[in-house]
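Note that one protein chain is taken out, while the other chains of the complex remain in position.
For chain A:
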Amino acid sequence: MARYDSLLDACGGTPLVGLPRLSPVVPEGAPPVRLWAKLEDRNPTGSIKDRAALFMVRRAESDGRLRPGDTILEPTSGNTGISLAMVAKLRGYRLVCVMPENVSTERVQLLRMYGAEIIFSPAAGGSNQAVATAKQISAEHPDWVMLYQYGNEANARAHFETTGPELLQDLPTITHFVAGLGTTGTLMGTGRYLREKVDGIQIVAAEPRYGELVYGLRNIDEGYVPELYDATVLTRRFSVGTRDAVLRTRQLVEVEGIFAGFSTGAILHAALAVAHEAVRDGRRADVAFVVCDGGWKYLSTGAYGGTLADAEEALEGQLWA
């Protein structure tokens, strides 16, 4: 398991580690309730998005949409951009990312380092504008391939074929799977696989609840639900606020030594909620949750130190997951 032909072959196969200190204490004689962390920061570029990027590119290749030397276009400056840049480099494609012009220089540097080219959209329009810009550029360059992770079935398929089977192999007694809800690919793919294999499995979504500015941008009639989302795959869906996400992110590194990003904190918060319910009901539980990425990229927010109120303020108005 330690030798691979290339970095792409080292995607997935991440460790599942127990959290003996964070798992709730059960009364004597009661069935065990255990938390397990799937360390997706151990992927080639340090996030769970490597799986989706690799599958989306391979699918486009097998469909004949992508041919050697082609250009891939994606509106992202986050983990998916970094993953796609790495995959594009190794598979021989050019990657163009669209993002608002005032994104942090750290992000721009990281993407350029991996070989991505960047097209900036006007900052004032936010994410809607960047998506609109990406669509316009796509129309001007019909030969460029937009993988569009929110609606690309290969995104969910990556987790159906890899994340799900890995979890079941490492934890055949799994009772709950908890992950973050963004593109919804992780939950849809892993959730469908585990529902097929494990009777009564609970598929639990943790959705970040941001500061007001984020929602202030949206008119309800212009809302957005990713095309991949199918509510029937989920058992429950929790909304986790900034303060709880920060609290759990800090707890995870303080108590168990796992240094993760804030989306992981939100997921852990939901995982602890279902674990404590199991204790209360006297049920056995093996709760596996996703560590999406490490905390390195978020250090500059300052939210790992100081009071929780300071951290909450530092993240106010940011899409921190």
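Keep in mind that, in the parts below, a contact is a pair of C-beta atoms (placed from the backbone, for glycine too) under 8 Å apart; a residue touches a chain by one contact, two chains touch by 3 or more; residues count from 1.
In this text, contacts and distances are computed from a predicted model.
Per its UniProt entry, the chain excluded from the display bears the name "Molybdopterin synthase subunit MoaD", taken from "Molybdopterin synthase subunit MoaD", "Succinate dehydrogenase iron-sulfur subunit", "Putative DNA modification/repair radical SAM protein" or "NADH-quinone oxidoreductase subunit H". When you scan A:Arg107, A:Arg157, A:Arg195 or A:Arg250 for touch with the missing chain, the hit is A:Arg107.
Checked against the full complex, the one of A:Thr14, A:Asn79, A:Thr175 or A:Thr190 touching the unshown chain is A:Asn79. Interface residues of chain A with the unshown chain, by the touch rule above, are 49, 75-81, 96, 98-100, 102-104, 107, 117-133, 136-137, 149-150, 180-184, 205, 207-210, 212-226, 231, 234-241, 317-321.
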